[in-house]
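Worksheet: one structure, shown below.
Here the complex is missing one protein chain, while the rest keep their positions.
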Amino acid sequence: MRTGRRRRDPLGVRAFGTVLARDLRLARRQGGDAGLAVLFFILGTVLVPLGIGPEGALLSRIGAGLLWVMALLAALLSLDRLFQSDWEDGSLDLIVLSPLPLSMTVLAKVTAHWLVTGLPMTLVSPVLAVLLNIPPDQIGLVALTLLLGTPTLSLIGSVGAALTVGARRGGVLLTLLILPLYIPVLIFGAGSVDAAVAGPGAKSHLLMMTAMLLAALPLCPWAAAAALRHALD
Amino acid sequence: MTRKRRRLYMVAAGVTMLGIAAALVLNAFQDNLVFFFSPSELAAREITAGQRIRVGGLVEEGSIERQADSHTVRFTVTDTARSVRVVYSGMLPDLFREGQGVVVQGSLGPDGVFSAEEVLAKHDENYMPPEVADALQKAGHWQKGGGT
Partner (left out) sequence: MHRFANPSRFLRLSAAILPWSTAACVCLLVVGLYFALVASPPDYQQSETVRIMYVHVPAAWMAMGTYAFLALASATGLIWKHPLADLTAKAAAPIGASFTFIALATGALWGQPTWGTWWVWDARLTSVLILLFLYLGYMALWNAFDDETRAARAAAILALVGIVNLPIIKFSVEWWNTLHQPASVLRIGGPTIDPSMLLPLLLMAGAFLFYFVTILLLRIRLELAGRKLRTVQFNRARASLRGTT
């Protein structure tokens, strides 16, 4: 980044875009982790009816919860590379030195992570919902909860990824740290479909999910940035 | 724009988001995020027969009927405004008795009778020796099972 450009980018929008585009390009060129996460989401979900038998009533009852658990695990799969690969090749040190506040850099990387994992998962979820025999009028709701919930998963996950940069067995450790924090998202995400079916409606669940996203949006990048700074000390 | 000012904007945006989040949470709590429904809520909502739900309330005094030949028990769960008839067969918890809070899980039959698969006793936050409970009840200060 040249100094001349920095002056014309007061809010750091362009720098944010640069980091975002870089991560998206890396995801596309390497084609690896992110695409694998979505594939895992699809295959894992398809395996369950094969395992428990194709009984429609049972599948439609557990379908939403199942999709959510799979989304959780798939999001975790690709998270340990979020900062680890940048840390290994040294580019993290350069990113920290850039004029963009570190929390904004984290937010850009999280956005990239969501665009290549959470968003595709949300987009394929209606198809999987049909396979799981979820009632047609609930399919839109399932996709909506995933749309609201998967960004929160990426945000919370970034804190875990930042904490475990350079750790021994980082991937397993990340799972242990992050899964408990994912529980509220899972409860409200999967619970909203139950609530809609049982009568009270999913409104309050959707409100809670929006609230969690809005709370995670400023707090998680901030915590992740603090963790990264300590990791590079 | 200085670094400091940009920082200020970021903090302001963050605090605003947290404020909206808090408002949404409060709004959500006014609606229903519940472990169980009360009989009144049950009556107010259109619950389809066969849908698995939980209903909570007090076991109405004098409503327990035990079938002599089996473990089947019939009783009424009430929140003093509305009530619902429940049928259950199986082990009942120690605390299950008339006037006690319970949460039953099961589904509403087409005849309006709730058939429970599980009966959980809910106890209130009052703890006292039996003599104190008797004395209080005699003095009319406190109704047995009046909590929840």
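Should a chain be cited, it is by its letter among A and B, assigned in written order, with residues numbered from 1 in that chain.
The working rule: a residue touches a chain if its C-beta (ideal position, glycine included) is under 8 Å from a C-beta of that chain, and two chains touch if they have at least 3 such contacts.
Keep in mind that this is a model prediction, so the values were computed, not measured.
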- Considering the whole complex, which of A:L128, A:V159 or A:L207 touches the chain not shown? A:V159
- Message: Among A:L36, A:L73, A:L115 or A:I187, exactly one should touch the missing chain; which is it?
- Response: A:I187
- Query: Which listed residue, A:L24, A:L144 or A:L177, touches the chain dropped from view?
  - Reply: A:L177
- Item | Contact footprint on chain B, counting only the chain that is left out | 29, 33-36, 56, 91-96, 100, 103, 118-134
- Task: Kindly note down the residues of chain A that lie in touch with the hidden chain.
- Result: 159, 163-164, 166-170, 173, 176-177, 179-181, 183, 187, 223, 226-227, 230-231, 233
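Here, only the chains that are shown with their structure count from here on.
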- dist(centroid_CA(chain A), centroid_CA(chain B)) in Å evaluates to 34
- Message: Residue numbers of chain A touching chain B in their complex, please.
- Response: 10-12, 101, 103-104, 195, 197-201, 203-205, 207-208, 210-212, 214-215, 217-219, 222
- Can you list the residues on chain B that touch chain A in the complex? 1, 6-7, 9-10, 13-15, 17-18, 20-22, 24-25, 27-29, 31-34, 37, 45-48, 51-53
